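Sharing a structure here in structure tokens format.
A single protein chain has been omitted; all remaining protein chains appear in their positions.
Take a look at subunit A:
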Amino acid sequence: MACGTTGTCGSGCYKDSNDGIEDSTITITTTNTMSTPSSTTLLSQHMKLCYKCKEEEVINSTGGLCGICFRNSLFAKFKQSITTHDLISPTDNVLIAFSGGPSSRVVLEFVHEIQQKAQKNSDASRDKLYPVFGVGVAFIDESVVTSIASHDLDNAIQDLRLIVSSLAPPTKELHIVPIQSIFSTDLKDGRNKLNELLDTVSDATGKEDLLCHLRMQCLQKIAFENKYNKLVLGSCTSRIACHVLSAAVKGQGYSLPADIQYIDARWETPVVLPLRDCLAQELNMLCRLNCLKTLDVLDAPRSGINDLVSKFLTTLQEENPARERTIVRTAEKLIPFHFNRLKEMKDPDETLPRRHRRKANLQPYESVPSEFLCSICCSPVKKLDVECLSNKLEGCETNFTIFGASCCPSCQFQILPKDLSSREQFYSLLPRPMTTRASDFISGDQTWLREQIKDCLLSDSEDGI
């Protein structure tokens, strides 16, 4: 256990029960504090035992489990996601996106645990052939857009360094990157550009979403530059449930299945979500029980639609704890995209022992057609909207018009500015990756576009291979 005790936690870190933890309807309550030793001779009538191990006493809001079994159950879910979907393999170099919240903290903890085990196995093996995956940690410093005091930020970063250094061996490299670095290497210039860009977006939700997309750009940049091949996010069931409702409300229904699967390989560095089956409440609880430090001071208040949905879901979850899972289960019925699977490995590595060779994937990746992705949020765009795009491209003048047409309807409505002057300014401030993505697809990839819309073209003269 992270706090160094084998059995029940000392009275230092576990706060008294009902300390802001919502009592779900299925818990068995206990009135004792943690300092009571749980030997059978001292069993009071109020004490209930964990239904799994039947030895330790139950902790509130864990669904009838003791602290150890609770942690084990979450770890088991994590491990199951990883093995079933092959999220992390021995030759990988994974980057963990750490935001400071409970989910990232848990994912960091759990990934470290499996890395440690793999390292032990590798050290203990005779031939020392088993590779162990590498782990790095990325933290995006968004202090230029949030109103955090500089000393709070410094303390938080210091805590972060401590956390990462304590999770060794194996050592993990920590990358602390300010978000404005995707605009320019000069941080002051980048900061001005970032703030100006956000100012051109009038919609509060649009601003927040744009910042989210920029954050992903930044993470992808770090992963690419430091040669990581997977990006691990701590997104949990609750966050995904919020996303499902927000996406439904923002008209992003077509692209919704892309964001909620275990694997999202439309990015340069594929994104994996190993904690997808855990609830935020469980992860919060785990951090409390195991004294896992989180950087709460970095919590930026959300606004607009995202905030409303988040609050709404919290209220619903209080009334019915199964609600978040139901929402995610509903959304799972949507058919995922082809990039929600990992590419097939070309040749299984012969030097790896048999059990490490990856299972062959069902379908070779290359034969599947690619989706047209929005230049801002990277969400797949429906074929109908692509056809509108081709119409708009006929004789269009400004760079912005081309760019605007390459965005999904939701980004067009929510993020792109409405008046002409703001539009040009917006386009000029965008970081390179977003604008090049648009022009790559449009100018460089005319043939692909033509292929998509050839059914609608009337005079289809020469070939369009």
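The rule we apply is simple: a residue touches a chain if its C-beta (ideal position, glycine included) is under 8 Å from a C-beta of that chain, and two chains touch if they have at least 3 such contacts; residues count from 1.
Going forward, contacts and distances are computed from a predicted model.
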{"item": "Chain left out of the displayed complex - its UniProt protein name, from \"Cytoplasmic trna 2-thiolation protein\", \"Sodium/hydrogen exchanger\", \"Protein YIPF\" or \"Large ribosomal subunit protein bL19m\"", "value": "\"Cytoplasmic trna 2-thiolation protein\""}
{"item": "Which of A:286, A:331 or A:402 contacts the chain that the document leaves out", "value": "A:331"}
{"item": "Per the touch definition above, residue among A:266, A:323 or A:437 touching the missing chain", "value": "A:323"}
{"item": "Residues of subunit A (touch criterion as defined above) contacting the omitted chain", "value": "244-245, 248-249, 251, 316, 323, 326-327, 329-331, 333, 409-410, 412-413, 418-420"}
